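Note that this complex is displayed minus one protein chain, with the remaining chains in position.
Every chain is named by a letter (A, B and C) in the order it is written, and numbering of its residues begins at 1.
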Amino acid sequence: MAIKVTVWNEYVHEVEEEAIGKLYPKGIHGCIAEFLEKAGMKAHTATLREPEHGLSEEVLNDTDVLIWWGHVAHQEVDDKIVEKVYARVLDGMGLIVLHSGHASKIFNKICGTNTGELKWREVGEKEILWVVDPSHPIVDGLPEKIIIPSEEMYGEYFGIPAPDELLFLSWFEGGEVCRSGFCYHREKGKVFYFRPGHESFGTFYIPEVQQVIINAVKWATPINFPELVRGMVDPIIDFTPSGDFTSVH
Amino acid sequence: MAIKVTVWNEYVHEVEEEAIGKLYPKGIHGCIAEFLEKAGMKAHTATLREPEHGLSEEVLNDTDVLIWWGHVAHQEVDDKIVEKVYARVLDGMGLIVLHSGHASKIFNKICGTNTGELKWREVGEKEILWVVDPSHPIVDGLPEKIIIPSEEMYGEYFGIPAPDELLFLSWFEGGEVCRSGFCYHREKGKVFYFRPGHESFGTFYIPEVQQVIINAVKWATPINFPELVRGMVDPIIDFTPSGDFTSVH
Amino acid sequence: MAIKVTVWNEYVHEVEEEAIGKLYPKGIHGCIAEFLEKAGMKAHTATLREPEHGLSEEVLNDTDVLIWWGHVAHQEVDDKIVEKVYARVLDGMGLIVLHSGHASKIFNKICGTNTGELKWREVGEKEILWVVDPSHPIVDGLPEKIIIPSEEMYGEYFGIPAPDELLFLSWFEGGEVCRSGFCYHREKGKVFYFRPGHESFGTFYIPEVQQVIINAVKWATPINFPELVRGMVDPIIDFTPSGDFTSVH
Partner (left out) sequence: MAIKVTVWNEYVHEVEEEAIGKLYPKGIHGCIAEFLEKAGMKAHTATLREPEHGLSEEVLNDTDVLIWWGHVAHQEVDDKIVEKVYARVLDGMGLIVLHSGHASKIFNKICGTNTGELKWREVGEKEILWVVDPSHPIVDGLPEKIIIPSEEMYGEYFGIPAPDELLFLSWFEGGEVCRSGFCYHREKGKVFYFRPGHESFGTFYIPEVQQVIINAVKWATPINFPELVRGMVDPIIDFTPSGDFTSVH
């Protein structure tokens, strides 16, 4: 059965800046949804300025993997919607955060660190992404490096928790490096961050970039989860409480 | 120079329940501060119902490591104070979270998961903590296992991110297990969670438990941090921007 | 295309001890191969006392995932065959090590620690395996715990490197715990260790145990690997060597 992906995009640059609108006529979300559909997935889009940002409970409950691109309007995202997305991720919905989405409320909340903090430079410089885990399904079918002729630089120290799985490291012409592709497991959810994707460089048309995102969607897809029991429970093994205690409970 | 520790305790049980008050005449915070001072540290206490919960900016700025014990009043902790503690941790203040502090706002925020979620049972049962990283400074001077005759059970699945360093695993009489001592690095801060410490079992009088906490304070102490530059930066290496903007490749 | 699995088993107990021979009439290898085939895989078996231990170059080159069960004859495994298996794992062949295979030459070599070292007790006691990563494909379709009525106990401290992914923790009636299901990524290879499987308890007939192994084979299957360039290379970026040799700064 086709993986159900919701591609969420701010969709502000494409609307407000003519050059970006021409570069991504269907918006970044439309561009991504298109190559996901070509890869056999069922891709749905949602944008910031739709009601509920396009992320109603039905949409979220019917989403296997959510992709998130945001940049200049993170603050406009309603905290209540962030809470719903957050709850769905911990409950198993995969999440792929792209580029400037590192500063989104949802990524910030999931990581618990100042994920918005890093070095940056937007002049257009070469980026080389190097694979550092050649066993991982997200690098399936890829070469050992991806060269992006022009991108916005992000540099360390990147305010993230140490990744559970580190997949890519990026080199930039100006001297910086960045952990640029990595995974977290958060309860039932699987989260992947991928750095490239500045709105003005056409990065989402690059075949290897598309392949990473396709692989990541497959990786992040929910499994049939163990049913988790929480709270006060009876023992599995019979025993006589062995100690004494001064308890009033 | 002596490590400056602030021991934060809810201090509700000891006040409201006679038996707990007798068990911890100086409060859990007083008990902990006492053995830290004996170990050569400078220990300061703070409790929930003091102004600003005893965590003013001066206190927080003058704290190397904060210890946190809370249980029935997590919701009473002011969100503004949580934000200040959170900012201090990411900026280098060590944090040690004990027992039911797993459900505190601060631990929840730092972890980004439902840390409050686990199995529990409060009948008094044996806990055996096993060391699973014999190289780690937090297990310095300890035996390979610590037997606690009576504790409250916490059982997996414990809603935490995979620890950066896993130090202890606990066995309980009723059949459950729990990851019971573990570390996270979050930006400049070091965080240690230690499971034992239910208010009614006198756990903080156990020498090995005290030793773990003393070792953890030393481990969590701030270093002289690298100064981190963030935001828009000039390149370190001169280069000519090689690509053109709004380019499709 | 069906995943090609080679199930390697020492096959000494089943031959030399009547009771074990009755429990596993086709050998542990035959039992495992059978349920793998039912799950749609192509399972091939190999045993210690075959020529080259059944692990010729053709077999190894045509194996996607190798499963290893050994116990009393680890020393009989030819070092040259160990080297070949090792090279194949680093080059992408998945490896699943079961139970007493923890003390095998191959697992020892891959881990680089004294993997043979742990506590054990063979009296028959209850084991409860708890899931500690509910997002992971290896726990797909499983409950939050697996109860095995009778197994051989393995207890910490287990001489292994900290797992890259920790999936299961085991509880034993006698008071011990064990990290009992975990993953390593080693270059192109994916390695999974699963603890249950003592020859005398019929563990490999338990449906949940079979499901873990089936899931693990799928997880460990090789991807289409990036082609890795090694050794002396030309730069990707033109530059003028900026420093002088034999320089003191």
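Simple rule for what comes next: contacts are C-beta pairs under 8 Å (C-beta built on N, C-alpha and C of every residue); 3 or more make two chains touch, one makes a residue touch a chain.
Quick caveat, the model's predicted, so the values are computed rather than measured.
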| item | value |
| --- | --- |
| Contact set of the excluded chain (shown chains only) | A, B, C |
| Options C:34, C:140, C:164 or C:208, residue touching the unrepresented chain | C:164 |
| Full-complex contact with the absent chain, from C:118, C:131 or C:146 | C:118 |
| Chain A, residues in touch with the chain not shown (by the definition above) | 128, 130-134, 144, 155-158, 162, 165-166, 169-172, 175-177, 179 |
| Absent-chain interface as seen on chain B, which is shown | 92, 126, 128, 131, 133-137, 139-145, 147, 164-165, 173, 185-190, 223-229, 236-237 |
| Touch residues of chain C, complete complex, unshown partner | 17-20, 22-23, 90, 109-114, 117-126, 149-150, 153, 155, 157, 159, 161-162, 164, 173-176, 184-187, 200-202, 226, 228-237, 239, 241-249 |
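Definition applied: only the chains that are shown with their structure count from here on.
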| item | value |
| --- | --- |
| Separation of chain A from chain C, taking each centre as the mean of its C-alpha atoms, in whole Å | 31 |
| Centroid spacing, where centroids are CA-atom means, of chain B and chain C in whole angstrom | 35 |
| In chain C, residues with contacts to at least two other chains | 128, 131, 133-134, 144, 165 |
